[in-house]
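Every protein chain of the complex appears in place save one, which is left out.
We just call them A, B, C, D and E in the order they show up, numbering each chain from 1.
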């Protein structure tokens, strides 16, 4: 895993800790629910991560895209499959998605070159 | 297929025709591209329809949700699977998605009771 | 409580029941978390309902606006205070919020005339 | 001007009056600023109405779209020009814009058939 | 006040000046209206800044979040209260808000450690 992914993961880890240190039950439960959402169920992890990725693309959240690219790659999504997820995100969300698509492909390239995922 | 679905399909059909009658190449090509997006490829139709559905949920587009509920149902998505798509949409998009979730479940109920899809 | 509010409350009630009948833990927990969010805490119910209302306005969700107008009215928010919540929503969210502001004021008028809230 | 346009204009008029009756300076000034925005200046009314229309399309606000279709039609925007505004809205905003495009074309058809604008 | 806050405030200040140097009445009046919005009225400054903050969170605007965290901190919002504003933003807006929540908590930590606000 190279630079941008490390930096992102470090900040993410540090701030999640700060957030969960706070005694706020609703926020803590939301974080727990967020983790449960992507577990195997009627749909498998791979499918759910692709759902999370396309939702993140059309809502244009770069950190969320990077996170789900990492998770989906770990769950075995291939480059051709990634591009079909991207194609749905692009057609549904429009050209406004393109800058985020560029960063998604950059994150995917980084993962494929590094041979590792977080 | 019962009432709300019929009314929606009629308006959709009539206006699509009005739109495609117009000599605007970009609009026509976009409509054609939209159809290609959900065809079998590296991902199958069922998976792509679920991707289209979750994207429509987080962007909170009722007509799009109804359309993809119909298509996903026709592609064999089960009720349990639908709810896992809804769960991703709900957690990613937040409580603001709930009114659209209600209408999605209403559309699904209508399909399951009617035994038909458009 | 007059017509539009009744119709809204009926559909809301009926579909919530359909949703919670389904055995999907994430969706059920989300609904429970949503209820906890607006309880008295470091901030009181009145303040939290105003926060929920302004968030619903800028995200332009009519059902959510109607719901929080009802709840905020029940929690004692006055007409002048409502308009200051609306003013924040309008300035932050822009003229695109105006159609939703119209429906918010319509909902408020209905509550004040009916002398009741759901 | 036929049915849907009348109904929309009536509610719009009535609620604007209710809103401006309230003694809230920020809301009143916002409404006044909104009117000033589309006056002739470095850009003419026709261009500004097209800008307002495309912004309304990508933000997917049906009432705003109907309003700006009316105003742009009154300012002399032709059907071919309307479709080029729609094409920008569709490509920038994606297929999620299509349901709103259908209603925009419906509003335009109504205006062209009725020979009147509000 | 440490680094990120300084950099943000400098750019903000410099560009606001460039914007207001331009002879555009609508833009100038909008900036003036924006300032009036958060003044004491039927609701106090503290409440209004919390409304501005939650609106900025669900619309996912990092600069707006940082600005309102600063203003709300200056108006006396406590850490526990901040987290209840965050909880409403998170539940209404969904997991897509989490990256912005991380940056909001980072901004709050910076303020609390620096003992100063802009």
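As a convention for this text, contacts are C-beta pairs under 8 Å (C-beta built on N, C-alpha and C of every residue); 3 or more make two chains touch, one makes a residue touch a chain.
What you see is a predicted model; the values in this text were computed from it and never measured.
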Just list which of the chains on display the missing one touches. A, B, C, D, E
Out of D:9, D:74 or D:88, only one touches the absent chain, namely D:88
Residue of A:9, A:42, A:74 or A:96 touching the missing chain in the full complex: A:96
For subunit A, residues in touch with the removed chain: 60, 79-80, 83-84, 86-87, 90-91, 95-96, 98-99, 101-103, 105-106, 109
Can you list where subunit E touches the absent chain? 11-12, 15-16, 18-19, 22, 24, 26-27, 30-31, 34, 37, 55-56, 59, 61-64
Could I get the residues of subunit C that touch the absent chain, sorted low to high? 58, 90-97
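Heads up, the rule we're going with is that only the chains that are shown with their structure count from here on.
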Shared touch partners for subunit C + subunit D come out as A, B, E
Taking shared residue numbers divided by all residue numbers at the interface, is the value for subunit A and subunit B over half (same) or under half (different)? same
Chain centre separation in whole Å, for subunit E relative to subunit A (CA means): 27
How far is the middle of subunit A from the middle of subunit C, if each middle is the mean of its Cα atoms, in Å? 31
Would you give the residues of subunit A that are in contact with at least 2 other chains, written as numbers and ranges? 26, 30, 33-34, 37, 55-56, 58-59, 64, 91-93
